[in-house]
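All protein chains of the complex are present and in place, except for one that has been dropped.
Every chain is named by a letter (A, B and C) in the order it is written, and numbering of its residues begins at 1.
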Amino acid sequence: MQLRTEPFVLNIGPVHPSTHGVFRMRATLDGEVVVDLEPVFGYLHRGIEKLAEERTYSGVIPLTDRLDYVASITNNLAYVLAVEKLAGITVPERAEYIRVITSEMQRIAAHLVSVGSFLNDAGAYFTPFLYMYRERENIVDLFDMLCGQRLLYSYMRIGGVSQDLPDEFLPALRKFIPHMRSRINEYDWLLKENEILLARAKGVGILPRETAISIGASGPVLRGCGVKWDLRKADPYSIYDRFEFDIPTGIQGDCYDRYRVRVEEMRQSLRILEQAVEQIPAGEIRGDVPQLVRPPAGEAYAHVEGPTGEVGFHVVSDGSIAPYRCHIRAPSLMNLTALKDMIVGWKVQDLILIFGSFAITMGEVDR
Amino acid sequence: MTTSLLTTEVAKQINEHLPGAVVETTDAAILVNGNSLLDVADFFKNTAGLDFDYLTTITAVDYYQYFEVIYLFVSMEHNHSLVVKARCSRENPSLPSLVSLWRSADHQEREIYDLMGITFEGHPNMKRIVLWPEFQGHPLRKDYL
Amino acid sequence: MKFERYGIGIAKGLTVTMRNLLRRRITTQYPEQRLTVSRRTRGNELVWSKEKCTGCATCAKTCPQGVIHIVTSPGEENSYEVEEFEVDTGYCISCGLCVEACPYDALYMSYAFELARYRRGELVLSRNDMLIENKQASAYFRPEISETLPEQELLIDRKE
Partner (left out) sequence: MMVVPNITADAFRHFAPVASDWPGNEWWHWLVFTVIIIVFILVMVIIFIYLERRIIAWFAARIGPNRTGPFGVFQNIAAALKLLLKEGVNPTNADILIFWLAPIVVFAPVIAVFAVVPFQDGALLKDLNIGILFVIAISSISTIGVFMAGWSSGNKYSMLGAMRMIAAVVSYEIPVVLALAGVVMLAGSLSLNDIVVAQERVPFILLQPLGFLLLFVGGCAEINRSPFDLMEADSELVAGFHTEYSGIKWAMFFLGEFGEMVVMATLIATLFLGGWQGPGLPPWLWLLIKIFIVDFVMIWTRATLPRVRIDQLMALAWKFMFPLALVNLIVTAIQVLAWPDALPLYVIPINWVITVMLVLLGSKLFKLGWGRVEV
């Protein structure tokens, strides 16, 4: 038997503890059940694409940090790859290794934030969140050592990276890898088999495989649906073809699968890190690139597998020192396309959980 | 590695099915006629051998005389990609929407409408996405100041 | 909440939290306890060496935010005299591109990071506020001063 009540509209956000930034969902509720949902974007729109048109090619790098601010390295990398493709710049070997190492560290850090906030949305009162942040702190420390800041790294440069690894970096990283591995196992004990989490997240917010491909989902959201599509394997940029790792996939594309895919990806990232730390050669870290890059007129699209999905930069050059057009493919924005389909019919609590399982960053969605 | 399909060969295939759809072919991209964009897209999605099931990104560039909308199609099955472009005039910026084929066009077309001012015919929800509804102008146009 | 596992998952979770109860707390109580920051810290301030600077204004050109204001006049012996050199650190995003661009290594990021001010105007630094004689420069892009700074304290080296 279904009890019907008068539907009412609930504005979730823009200021709400679980919207991961300033996002607003206009939910129509029938009692506890969501019957309609309209996402409202734009509260964090800063016009980065427009700003990029007025800056030099290297001046855009600090802007890209501010897209997905929990994963600035991968944004940096995507942009830098696009400009390098456009200008035909080759990158020294050591710089490629450093890029891979930093990207994978960043992926672990970003996934820790995603998983932590997902579990926090599920209602595990801040404990897993703070555990994840405790581990993330180790990575942030390493980034601080590497480039002097803890969140907005601006580390990649056109033709390489900004600075070489300090002497104490690799020993600290070697120490970090086994530590992190044991901690991931520990946190799996914490909530992986928890009955309440299974009941809350399993089978909830299912994104069918076909829909996922159709909406252009990428990253853990796509892989959670069982699609084995990871740009590091499908279209290996940088030197990802030299490393051995697996692509974890989910089964049915529910919240739990997305959560598990993220955790497994952290393990795979640790594998890549281990290999990269062993193989990293000595040498130059930056190609011979002038301060003001002037790529020839043309356009290039480069993409990387960021923690949220495929981060792409479409850079159009007119031969001047500033990009003519710099389009950013924001994975979070695309992942949110099917938000309504997934949430309608579930309850308010599931709404929060499903939304949390996307692990979006509003800086990237609104740009 | 995602291979970029040879544009000339794909253009030939399109020409066989939809004569007059291809305007120009370069090494990097195929420029198609704006009016037949939807047919071309449908052809891409449903032709064996092409099977473009994944619309990665849509971009619009303002070239002062015209707008150019750039589509990047990827096929997950064959792991190949193709760039398709379409142009529309500044006076009447409008193109057919691809939402009926790929839902990923939904937010991206809305964003292009919002920031570049190109209307996509057939889009179910052609509203501003990041700016508020009363906003005047389209900021990513080169003449917007 | 299907109890097919009879609450084993819940019990496992409880052991993990209990183990963490006995672990060392991660909090650093900031004003009293401090961790040594990285040698390459990009503090929200610039440090400037008057001797090395030639007034080429590369830093001002590179700055993505355009917050470096530099006025020069032709001096003796084919050189420039820096008349004004101002940085509005309120708009500075500490990206470090100016330091990287400086061809004469005359500009440094600062090692200090506690730079809150009460008024916006106080955030604008003039040339005398930035002199290297009075400020601690960071080793960001200046590896030669790296050894003079204390080694960074890493959380991973802490005991559990």
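Basically, a residue touches a chain if its C-beta (ideal position, glycine included) is under 8 Å from a C-beta of that chain, and two chains touch if they have at least 3 such contacts.
The shown structure was predicted, so the numbers you read here are calculated from the model rather than taken from an experiment.
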I'd like the shown chains that the missing chain touches, ordered by label. A, C
Out of A:T127, A:Q252 or A:Q291, the sole contact with the unshown chain comes from A:T127
Only one of A:Y57, A:F243 or A:W346 touches the unshown chain, namely A:W346
On chain A, what residues meet the omitted chain? 2, 8, 10, 16-18, 30, 32-33, 35, 119-127, 129-131, 134, 190-191, 194, 196-197, 199-200, 203-204, 344-350, 352
So that we can see where the missing chain sits, which residues of chain C does it touch? 1-4, 6-7, 10, 13-14, 16-18, 20-21, 23, 25-27, 29
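Keep in mind that, in the parts below, only the chains that are shown with their structure count from here on.
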Just say which it is for the chain contacts: an open line, a closed ring, a star, complete, or other. line
So using the touch definition from the top, which pair is joined by more C-beta contacts, A-B or A-C? A-C
Note: chain C sits from chain B at a C-alpha centroid distance in Å of 43
Any idea which chain A residues touch chain B in the complex? 41-42, 45, 47, 49-50, 211, 213-217, 227, 229, 234-236, 241, 298-299, 301, 303, 310, 312, 314, 316, 324-325, 327, 329, 333-334, 336-338, 366-367
Where on chain B does chain A make contact in their complex? 1-2, 28, 53-57, 59-62, 70, 72, 76, 79, 83, 102-104, 106-108, 111, 115, 128-132, 139-140
Chain A residues touching chain C in their complex are 55-56, 58-63, 127, 130-131, 134, 137-138, 141-142, 144-149, 152, 154, 162-163, 166, 168, 172, 175-176, 179, 186-187, 189-199, 291
